[in-house]
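Note that one protein chain is taken out, while the other chains of the complex remain in position.
Labels run A and B following the written order; every chain starts at residue 1.
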Amino acid sequence: MQMKQVAGAAFSFFAAGLLMSGVTQTTVHAASSDKNETYERIQKTHKMNWGVKGDTKLMGLMNIESGKLEGFDIDMAKEITKRVDPKAKVELTQITSGTRVPMLLNGNIDSIIATMTITPEREKVVDFSEPYFNAGQSLLVKNSSDVKNIKDLDRKGARILGVQGSNSIENVKKFAPKARIVALPDYATALTALQSGQGDALTTDNGILYGMAVDNKGVKVVGGTFTTEPYGIAVDKDNPKLVKAINDAVDDMKSDGTYDKLAKKWFNDVPGMDWKEVAK
Amino acid sequence: MQDFLQAYSWVNMRFLLNGLWITIVVSVVSIAFSFVIGSILGTIRYMKIKYVSEIVGFIIDLIRNLPLLLIIFFTYFALPKVGIHFNVMISTIVAMTIFESAMLAEIVRSGIKAVPTGQLEGARANGLSFYQALWYILLPQAYKKMIPPIVSQFVSLIKDTSLATIIMLPEVTFRAQTIYAQKPAQIIPMFLMLAILYFILNFTISRVGTYIDRRMAS
Partner (left out) sequence: MWSLFTSHASEFLTGFGWTILSSVIALIGSTILGLGFALLQIVPNRWANLVGKIYIEIVRNIPLLVITMFFYVVVANIFKLNGFISGTIGLTLYTSAFIAETIRAGINAVDSGQYEGGRANGMSWWETMRYIVLPQAIHLVIPPLGNQFVNLIKNSSVLAFVAGLDLMYQANMISQLTFDTFNPYIIVAIFYLMLTMPLSYYMRYLEEKNAH
């Protein structure tokens, strides 16, 4: 009798825990290479699972108060979903630059909208939409730093912070070959590391860096951009229908003014940033 | 000082405590599964069944000798390749269960081994089958001796759940990082709070474990 009660209590504890944490969405489906598989799945299940950032202000950031993700990429994901399948529910999965491609290829997420630059290497493994945002790589330094641009970092002993899996850490090797790269798991750690003196500068796209500088009076963006980083929305290979649906959705948002509204909402008040430049 | 107090606002604390809850759920579910699987594997290894025990033993040793972080990665990125898609939380539970089952199997094996052989022989002489002797005589005595190592394994598990921040499990360490990345002034209070939360949780569990151990021994 007592055992039964203990077992019952234990069971309800687990069940409550699992439900409260929202773990009910585990799916088991064959990793097939069928054409348009993702698109058909979205149309069938009416769910679109986006991989988004949670550590980059303006683009995708976890709001501590509400516990929700918010930013330009998040709003874009919601608007695009509406246009791809009006009945679909938006699901957001927090990813990092290092985990996003494997997660997409594994089918854990349907598409990525997470400050992801379209590059030839990535195009070999995933398909991209048309660019929806024009970022450029730049530098974030402490206010006390005398680094003015990337050339100042091309010396022995310089340490440049970046994030694992971002193409910024590959790019920077061309511009400052003598510097050492310190690659961290996510932007939250990278920013904290810059402030603790773990590197002379943090490099990534200006959109992300401006977001970091908004709340942190101790750091600043310097040197302008030294690359162009067109952001694309990535989906698994062999999904032409989904790519087209996403491209159509973005075009539609641009013609009906939704896109400008979102760009203005997120980037208008950011010092040093011209939303008309990036949102083209 | 004001930054210090602001760091412990209700908004932050609620955010952290939700993370602590995830830490607890992941740990409790994983230890429960590992206890069952580990007991089975440990018993198989103890029984010295030809080939089976050796293969099981080798797999246990492989897993025990790999970093947990590697197993977490592997579960998250390799399992979907065979068509099994987990969300982060289930994936962490699976990884933890794989690792902890191997650890517990070893504890169970040495626990049974420590029971005096006379016990088994006596039971067999009284007409019990091997499985009956195992189930009614050996295991209950073995488990009593295993309480301290199992409790310390559980404490390790709670601490190790923090490694899943690498695959973005929104547990308590991950959430503290999220807070101090957005509010750098709160970095020291956040570390302090993390230390306090983990300490209270783990210290309590160790103490409860010691208490149960003493009760069982007397």
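Keep in mind that, in the parts below, contacts are C-beta pairs under 8 Å (C-beta built on N, C-alpha and C of every residue); 3 or more make two chains touch, one makes a residue touch a chain.
The structure presented is a predicted model; accordingly, all values stated were derived computationally and were not measured.
The absent chain, not drawn in this view, touches the displayed chains A, B throughout the complex.
Contact with the omitted chain, checked across B:14, B:81 or B:214, is made by B:81. Interface residues of chain B with the unshown chain, by the touch rule above, are 61-62, 64-70, 73-74, 77-78, 81, 155, 159-160, 162-163, 165-166, 173, 177, 180, 187-188, 191, 194-195, 198-199, 201-203, 206. Although one chain is hidden here, its contacts on chain A can still be listed: residues 97-98, 101-102, 105-106, 125, 164-165, 170, 182-185, 189, 192-193, 195-198.
Assume only the chains that are shown with their structure count from here on.
Work out the mean CA point of chain A and of chain B, and you get 32 Å between them.
Interface of chain B with chain A (complex): residues 11-12, 15, 18, 21-22, 24-25, 28-29, 32, 76-77, 80-90, 165-168, 170, 177-184, 187.
Chain A contributes residues 10, 13-14, 17-18, 20-21, 23, 25-31, 54-55, 57, 61-62, 64-65, 67, 93-96, 99, 102, 106-108, 185, 187-189, 191-192, 195, 215-216, 218 to its touches with chain B in the complex.
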